[in-house]
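Everything on this sheet refers to the single structure shown next.
Every protein chain of the complex appears in place save one, which is left out.
Presenting chain A:
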Amino acid sequence: KDRTALVRVHMGEVDPKERILSNIEVNKGLTQEEAVNEARRCLDCPDPTCITGCPVEINIPKFVKRIEQGEFVEAAKVLKQTSTLPAVCGRVCPQEKQCEAKCFYKLKLKKDPVAIGYLERFAADYERESNQMSVPDIAANNGIKVAVIGSGPAGLTFAGDMAKQGYDVTVFEALHEIGGVLKYGIPEFRLPNNIVDVEIDILSKMGVKFENNFIVGRTATIEDLKEEGFEAFFTGSGAGLPRFMNIPGENYIGVLSSNEYLTRINLMHAASPETDTPIVSGKNVAVIGGGNTAMDSVRTAKRLGAERAMIIYRRSLEEMPARVEEIKHAQEEGIEFMTLTNPVEYFADSTGRVNKVRVQKMELGEPDASGRRRPIPVEGSEYEIEVDTVVVSVGVSPNPLIPSSLPQLETTRWGTIVVDEEKLQSSIPEMFAGGDIVRGGATVILAMGDGRNAAAAMHNYLQEKHNS
């Protein structure tokens, strides 16, 4: 009873005025005392519904209990039984829609749920910061070579699980950095790169080999790799292709995809004077869209010194797919939200640089197939906004590199790879796939879950093959 009387912890945040001046991580994390107190709220339910909300079914009450007992490293161990990147998921998981949405507090008591995400982050950070991260035990090398295509959360998780089972694992990555969206997409102020690097380092210690600057299908084909002894493949090549709206003026200078914008800043570090990659830090920046990527872009623009950093989104705040926390942080940072507004045309000066966007007001009609109310243009409501940078963040498509180099591979009409739901095996038996290349744009935790399930299934597949 007394447990339920405790109030949910508030995560400390860097002051908005200060944090927009740098890339400092916004959320400060919990202190040990805060973490233990928050852990105390957990009721250790006999039927822990929270677990059903977690795509990888982390044993939540068990790890929370360890925190309550002050055994933080043990808590991290529980997390790692199911999640390979708890420090990442504790930061970027849409907890409010997943585990925390299914917490007893939320479901039955109509109170704030246990801060599962914060606690997860706390345990993982504690383990890392106290240098108590251990390299997992590895089974004896079985000499079987497997290849991983793409180094995002799906590929990294898969690689770790296969290495543990004794496989000889090589991860191929097209870019010069390992990490996928965790590196080139999600900004430093939300997910510091060093957290990802520590995880990659552990994988290296587990014997996983990384080949960056290697595009499977181009640098070498799947056939070439088979000749080199690779027996099975996991494709985690992501949904990295930007979509545009195909409205007039979209190719003017200063109109960029969020992928380009974030890649220049996060992967190429274009904002640093030390680097050679250029970026225009606009004064009036409009970001089109309402997802996490849009929030990341608009908050990045603010940090690059934009006087006006605006979100232009065609539905209302309630329909925004971005995490609640990101929207809140953006609002605190002075981001302007122009909801129920949609761009229809861009204009440019004589040098071809964008200087205006014409937008149109929208109203919400009947719900569409996705259950969200469909935005309908309001006739005669157009007006213009001065802009010098526009970041288009209206979604991504599956990366076609692998499908286009393997005509036998079955894909959907959206370009995602078709796999068996449980085994994640594609129409090519030795090819497994998961993450965004199978799901379209999804989440880090789902990508990780796929990597994990595919590793288990590929292990069975390879053992059967070798034992028969």
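Here is the rule we use: a contact is a pair of C-beta atoms (placed from the backbone, for glycine too) under 8 Å apart; a residue touches a chain by one contact, two chains touch by 3 or more; residues count from 1.
By definition in this document, contacts and distances are computed from a predicted model.
Asks: Which name from "Electron transfer flavoprotein small subunit", "Sulfide/dihydroorotate dehydrogenase-like FAD/NAD-binding protein", "Peptide/nickel transport system permease protein" or "5-oxoprolinase/urea amidolyase family protein" does UniProt give the chain that's left off?
Replies: When "Electron transfer flavoprotein small subunit", "Sulfide/dihydroorotate dehydrogenase-like FAD/NAD-binding protein", "Peptide/nickel transport system permease protein" or "5-oxoprolinase/urea amidolyase family protein" are compared with UniProt, the left-out chain turns out to be "Sulfide/dihydroorotate dehydrogenase-like FAD/NAD-binding protein".
Asks: Out of A:198, A:215 or A:378, which touches the unshown chain?
Replies: Of the listed residues, the one touching the omitted chain is A:215.
Asks: Would you indicate which residue among A:175, A:232 or A:312 is in contact with the undisplayed chain?
Replies: A:175
Asks: Please identify which residue in A:241, A:344, A:364 or A:378 touches the non-displayed chain.
Replies: A:241
Asks: Which of these touches the unseen chain: A:46, A:278 or A:371?
Replies: A:278
Asks: What is the set of chain A residues that contact the non-displayed chain in the whole complex?
Replies: Interface residues of chain A facing the absent chain: 174-176, 212-215, 218-221, 240-242, 244, 246, 250-254, 256-257, 259-260, 263-264, 268-269, 272, 274-280, 351-353, 399-401.
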